[in-house]
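Left out: one protein chain. Kept in place: all the others.
Order as written gives the chain letters A and B; numbering starts at 1 within each chain.
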Amino acid sequence: PQAVPPPQSSTPNPYLNDYFHTPAAATYPLQYHLYAPQPPPRLTLPLAPHESNPHLLFIPNDLRETLHRKNEATLQTMVHSTLPPSINQYHSLVPIDRTYQESKSAHSTVLYKVFSSLDGNPYVMRKIENVEPEQIDFSKFKKWKSVDCANVVRCYDAFSSLSFGKSCLIAVFDYYPNSNTLAEHHKKLGSAPINDEILWGYLLQLVNAVKCLHEKGLSGKGTINLNKIIVTNKDRIRLSSGSISDLLGDEDQDPLDDIHNIGKVLLELSTLTLPINMRSGNIYQTLKSRISEELIESIRELVDADQTFELTAFQSKLSSQTFNVINKLQHANDFMEAQLTSELENARLFRLMTKINYVMSSTNSPELKIIKLFHDHVFNCYDERGKRVVDLSKVLVNLNKLDCGIDEKVLLVSNDDNECIIASFKEIRDIIDSQFRVISRE
Amino acid sequence: PQAVPPPQSSTPNPYLNDYFHTPAAATYPLQYHLYAPQPPPRLTLPLAPHESNPHLLFIPNDLRETLHRKNEATLQTMVHSTLPPSINQYHSLVPIDRTYQESKSAHSTVLYKVFSSLDGNPYVMRKIENVEPEQIDFSKFKKWKSVDCANVVRCYDAFSSLSFGKSCLIAVFDYYPNSNTLAEHHKKLGSAPINDEILWGYLLQLVNAVKCLHEKGLSGKGTINLNKIIVTNKDRIRLSSGSISDLLGDEDQDPLDDIHNIGKVLLELSTLTLPINMRSGNIYQTLKSRISEELIESIRELVDADQTFELTAFQSKLSSQTFNVINKLQHANDFMEAQLTSELENARLFRLMTKINYVMSSTNSPELKIIKLFHDHVFNCYDERGKRVVDLSKVLVNLNKLDCGIDEKVLLVSNDDNECIIASFKEIRDIIDSQFRVISRE
Partner (left out) sequence: ISGVTSKDFVNFPSAIEEPDIPDPTLEENKIGIDDNVPLSCIGMPYYKDLLLSNYASDLKFVKEFARAPEGINADLLLESERNGGRFMLYDKAKYGPGNIVKKFDIVEGKTAIKNKSQIPKFISERNGNGAEKNGTEEIPGIASEIIDESIFQYKSSNSSVIPNCYSRLQIQYSRFGVRDFDFEFYNKTNGLYCGLENHTDNSYINSLLQLYRFSPVFYNKIVKNLLNEWLPCDLDTILVNTEGSSILTELGYLFDMMDKAKGNNVKIYNFAQVVTHNKDAIAHHLINLDEMNHLNSLDVRNLIISFNKFLLSQINSDLHVQSQDSIEEIMKLTYMVEVRGNESTCPVYDKSYGSILSLDLVTPPSNMLNKMSILINPHLNTTAAQQPPQLANIRRNVNILTYLEYSMNQVKLVPCQQHQHAYPHSLEIKTTITSLPPVLVLNVNLSNEEFQLINGFRKWIIPEFYAVNQKDKFSFKSMISPFDKANSAKYDLLGFVCEISHSSDFALGMHGLVTFVKLDQWYLFNDFLVMPIPEEEVLDLSSPWKKPVVVIYQESSIAQTPFEYFNIETFGKLPNLNDSILYRDHFAGTIREGYKKEYELLTKQEAPKADTLVAIDAEFVLLNPELLEVHYDGFKKLIKPKILSLARVSVLRGEEETAFIDDYVVHTAKIHDYLTSFSGIEDSDLDPIRSAKNLVTLQTAYRKLWLLLNLGVVFVGHGLYNDFRCINLQVPKKQIRDTAEFYYKSDFKRQLGLKFLAYVLLKEKVQSNNHDSIEDAYTALMLYKKYLELTSQGMFESTLNF
């Protein structure tokens, strides 16, 4: 059966309108705002989570499920919380499980998902314990705040707090639901594949991050390692907790260290492609069986970078890979936009249902009766066999006609079949509209 | 689970076949502004950061409208068409208005939007008239078909046909609704702005396209000019009709010409930033007042490229701009994902509300009570002064929590303040689900 192509027929279906076989039905064809086949790229069927397909770089295997789960993660609350109800304008603290935390420093870190009372957005709150106010160095924070790089998690706020008892440092960042570290993603979960293309993607993203930081005179310091880089979307990584090191007043670092660290991260990831027993010795040699020579060379160059290393020159060498990534990013954007084209009516329908439900919950009044009858007509009717009609298409047809307020008439029968009234969608719509106005301007 | 519900789902649209598309569709263009009108920014009440209004909660109007129009364009049909009903598996031909067609070659080209009956997707069919089968050179076509570049319109099929009477060459490409050429976009429409950022973007996209082609041993030939490059999405260009030249057996071209042409395209676009009287003479000099020196230099290099020119070397020089573009693309990706998440949720919530409305219109039962109380909790609230509260954000969040079935508890109080019950969102959702199942099986 065809989903889309409209036929050339010019004969109206006389039985469309349930109760009236007038040509009226024919003058209000439901032909606007229909969804259409998505623009390209069109993809092969989704893969299992552990599978990978180069065509799907940056495109999640199971898009809708992934997005829904992210939404769910954002909504999580803690039922019996012993945490402070709020810290400055941030409230509803929910600990984010990060089991990978390595406490290399003297301070232990805890992560919370919070909401800001100022703007209603979710954020991540990093709490670093045992930090006195005078130990905090805010001098570089405004610069960190201004870093607008797609591969660096943005920070917004930093302050000391006594809300947890002892003084601690709190820094507030963007929240990426269901993200995990590179370590967790590739090591512990064990399932995320590693191959040339993914590694090149990581490399370019890390180079992008470091470039943005160095341009501002900042450096990544300890954040360029498998435990601090987070995977926020498919094949997309970001440096997290960037500003913390500077806030804690850690020593300045040679920018070259950032370069080395990128190399080390990639080397470590590449090594994961080898069986455990082969992960020592001349790695670069062994890796040739798994990843391309070009990639190995680049990694080596990063790890061994010395004072002569120039980031721009290095970037230049990657140009081929870079354009590949640009290609894939464009594909991913097209794909997302394409998905959106079939979801355009959702907001309208949601708004409409909301309005109807606001009106329905009002106390009884004579005008309301007709709305109730209409509601029954859509949601509470039975077929000749006495079976309840549960049909999304019927709902949509009626709601769409109602939304537009067309002149087409509909017969409304009360449940006990004692009364009936004929009204047009326009009339019903006007009643709902005016009733809603009464509610919202009370 | 499906990642993307394929357009031809197994459940057909039952109403598509039943309506015919009257000329009304053509004579009454839809007034899009009635859908969700938004006052201009200067008349909009300023909002505090913690406030929101109905427009901010849903997909932005301009994005939605653009996508709507694209859908409409895709679905366009011609009634009373004198065109052949189908050619091979392609049917429902609708001419695409391309008024800019310059017929440089001897053959005139016509464009049609078609649907494939094999996969139900829309495509562009280019018909080049007066071409005999023996004149067609298919040797490079498979290569063209394999080009998977985000900046080259993909081709799928090529054949000769007699369906139009005389023999013609037909080539089938991806269809991008409502796209127009660079010429049209910047010249004739006149309003699309040209600046450094956009030009760099175009430059990189064209370089990407040419790189992909050259890698396969193909070349752009005549397609790299303002009349053949199309703008398909915001700031996104693609080479169209790439394979035609080879199909028509045109002479091979020096790959360097592609490079020159890129330069010329950019030069021409840059020149549009100057007032008409200044568009001659030493352009490169004059342009310094409008665009950056770096860009001018790059354009010059392209235009003047000689045998020593190496694309890879040139790409390398653009590395800084390249990473800017990578950054931008990632940001755009995040934006689209956010929109999609929001709209997918709206669909879920609409379905949930539909179920709730089905259930609530049932005859009373004890389980009903708790659903009615929840409904009141969301839709029937008052502020401290007794005024009814209309709060879309509250509806969205509460229904979202209900949809996800989180453990958070909520206090439900009857309208007369006599009774109450404490239940979690999960419990309430389970009740709704089970009640709905009862109804659907009735």
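In the analysis below, contacts are C-beta pairs under 8 Å (C-beta built on N, C-alpha and C of every residue); 3 or more make two chains touch, one makes a residue touch a chain.
All values reported here derive from a predicted model rather than from experimental measurement.
Enquirer: Of the chains you can see, which ones touch the chain that is left out?
Expert: In the entire complex, chains touched by the missing one are A, B.
Enquirer: Specify the residue from the set B:D62, B:D119, B:E215 or B:E293 that touches the hidden chain.
Expert: B:D119
Enquirer: From the listed residues B:K140, B:R300, B:K328 or B:K409, report the one that touches the chain absent from this view.
Expert: Result: among the candidates, B:K409 touches the missing chain.
Enquirer: Where the complex has a chain not shown, which of A:Q31, A:T181, A:N227 or A:N380 is the residue touching it?
Expert: Of all options in A:Q31, A:T181, A:N227 or A:N380, contact with the hidden chain holds for A:Q31.
Enquirer: Out of A:L63, A:V147, A:L349 or A:L373, point to the residue that touches the absent chain in the complete complex.
Expert: A:L349
Enquirer: In the whole complex, what residues of subunit A lie against the chain that is missing from view?
Expert: Within subunit A, the residues touching the omitted chain are 1-3, 5, 7-9, 11, 13, 15, 18, 28-35, 42-45, 77, 84-92, 115-122, 133, 136, 138, 141-142, 157-163, 167, 342-346, 348-349, 351-352, 355, 383-384, 387, 389-397, 400-406, 408, 429, 432-433, 440.
Enquirer: Determine and list the subunit B residues touching the chain excluded from the picture.
Expert: Here the touching residues of subunit B are 2, 4-15, 17-18, 24-25, 28, 30-31, 34-39, 44-45, 47, 50-55, 71, 86, 89, 91, 117-121, 156, 347, 350-351, 354-355, 358, 369, 376-377, 380-384, 389-394, 396-398, 409-415, 417-423, 436, 440.
Note that in this section only the chains that are shown with their structure count from here on.
Enquirer: For subunit A versus subunit B, what separation do you get between their C-alpha means, in angstrom?
Expert: Between these chains, centre-to-centre, one finds 19 Å.
Enquirer: For subunit A, which residues are in contact with subunit B within the complex?
Expert: 1-13, 16, 26-27, 29-40, 42-43, 45-46, 55, 58, 60-65, 67-68, 70-72, 75-77, 79, 117-120, 149-151, 204-205, 207-208, 211-212, 233, 236, 312, 315-320, 322-323, 325-334, 336-337, 339-344, 346-351, 353-354, 356-358, 360-362, 375-376, 378-380, 387-388, 390, 392-393, 395, 397, 439-440, 442
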